[in-house]
Every structure is written in C-alpha cells, then in structure tokens.
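Removed from the display is one protein chain of the complex; every other protein chain stays in position.
The block that comes next holds chain A.
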Amino acid sequence: MFELRTWKEKLGFFALLAVIAFFLFFPVYWALSSAFKANGELYRMDPTFVPHQPYLGHFVSALTEGPLMLQLGNSLVTSTASALLNAVLAAFAGYSFAKFDYPVKKPLMLLILSAQMFPFGVLLISIYPMLQSVGLLDTRVGLTISYIVFALPVSTYMMYSYFKQVPNELIEAARVDGASNFKIFRRIVMPISLPAFITVALYAFMWSWNDLLYSMTLITSDDKRTVGPGLLLRYINENNADWGGAMAASFIVAAPIILIFAVLQKQFIGGVTSGAVK
C-alpha cells in the first residue's frame, strides 16, 4: 500500500516497525529468557540477554513441586466444559435468531447482547450467594456454569452472523425431503458450520482459561483452584517473589493455548472481528 521509494520513507517505515515490534515481542522474549536463567544469572544489575548457562531448574520445580499440574487439570476441565456449553447454547440461539422470524425476536437478541453492559464483578456479588444456596460454591461445576457469563453474548452474535450466510435454499431443500427442523440443524447446518462452532468454543475457552476474578472468588479449596489464581498465590507475595519460577510456570500455563492458536488462528480472527467490522 505504501510506496517506500526514498531512503527517508524506508527509514520511517522500518523505524516505526521496529519500535512497535520491540514493544510487542520483547516482553515475551525477556520472560522466556528469564525462565532459563538460574537465580545467580537472573538477579543482576547487568543482565545477560541470552542465558549464558541455560538452566531448566525453574521448569522442573514448577512441574514437580507444588500444585501446578493439578491446577492445569482444573483449568482444563472447567474451561473445556464451559467452552462447549457456551458454544452449544450460542449455536442454538444464533440459529434461532438467524433463520426464523418471530415477534420480540429483536428485543430478545438485544437483551442477550446487552449482557456486555453488566460488569462481571457486579454479577459476581449475586452469583456468589446464589451458588452458595444451591451448594455449588467452591465446586468446579459452579465455576463452569458461572463462566457462561463471559462469552455467551458475543458467541451468540458470532454464530448468528455465520448462520445468516448459510443459504436458505439448502434448508428448504432438506425440508422438501421431509427432514425435521432439528434433523436439518444437526445433519446439514451444523456440519457446514463447524468452523464457526470451533471458533466460538475457542473464544469461550480463552475467557475461562484466562480468568482470575471468578476462580479466585468462587473457589476456595486448594485442590480445586485453577491456574490464574494458582500462579498468583504461589509466585508473587509480599515477602518474596520467585521470578524465575514465575516465568517458567507462565510458559507452562500458556503453552496449551499457544498451541491451539498456532493451528486455528486465521479462522479465529475472522470470527472475532465479525462483531465489530461491517
């Protein structure tokens, strides 16, 4: 798009590129490099940019000492369950909004989307006693259900905008063959909408996997804690901070989601930007 003809234009372009790239990527590099440094090399006023003596001790102790693996398991279970639950609810609701016409449809849709107006922290004030009264406080089931709040509105809109592009002729044709509404949805619409479904599930998964507030508040037992509050409690406290350990544990925790994104990122970005760019 730009024409970089003179050296001044080239310099300007690549200087801006370098500055923002440094801001975006250097922190990740620095954290990774720190994770591989023994404490002697880590806490220095003249830091080494590449670890001189690569050290795996922080990774070993993060994995073998303390509850990180247990917390990863808890995060995996609650995030996967809430992602699937959210994607199923969003797919049903999105299909209803996209392909059927009925009174009060638009107000209902606005209602679900307006959920973004209510900060999670405010809802939590009432979700807490509500879970308590049905015995779901401090349970992974309770946490999973509460996670629906995060992603459902945007997920519903994402499924809606995808289903709107599914041709009606496809559905009408199946009807002529005598298929029921549910069968059409399951056998025809869902298979071609699988990419959207995966995107939405991944979007919800990310919200839950990254969550700190709900997990910190709704889970009080150590054995049910997820990674977000788990990391915070273990590595950073008033008395001492184990930065090498924190960096190593951070990358262990981030690894699953980085792997998923490495595979699915293109499709994911298309899905998420659909809500804002028309």
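The working rule: contacts are C-beta pairs under 8 Å (C-beta built on N, C-alpha and C of every residue); 3 or more make two chains touch, one makes a residue touch a chain; residues count from 1.
Going forward, contacts and distances are computed from a predicted model.
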Undepicted complex member, UniProt protein name, chosen from "Aspartyl/glutamyl-tRNA(Asn/Gln) amidotransferase subunit C", "Permease component of ABC-type sugar transporter", "Cell division ATP-binding protein FtsE" or "Putative tricarboxylic transport membrane protein": "Permease component of ABC-type sugar transporter"
Residue among A:Ala62, A:Met158 or A:Ile219 touching the omitted chain: A:Met158
Chain not shown: contacting residue from A:Ala38, A:Leu63, A:Leu84 or A:Leu123: A:Leu123
Where the unshown chain meets chain A, residue by residue: 1-4, 9, 13, 16-17, 20-21, 23-25, 27-28, 30-31, 34, 42-47, 88-90, 92-93, 95-102, 106, 108, 110-128, 130, 145-146, 148-149, 152, 156-158, 161-162, 164-165, 168, 171-172, 175, 181-182, 185, 195-196, 199, 206, 209-213, 217, 227-229, 231-232, 235-236, 243, 246-247, 250-251, 253-254, 257-258, 261-262, 265-267, 269-278
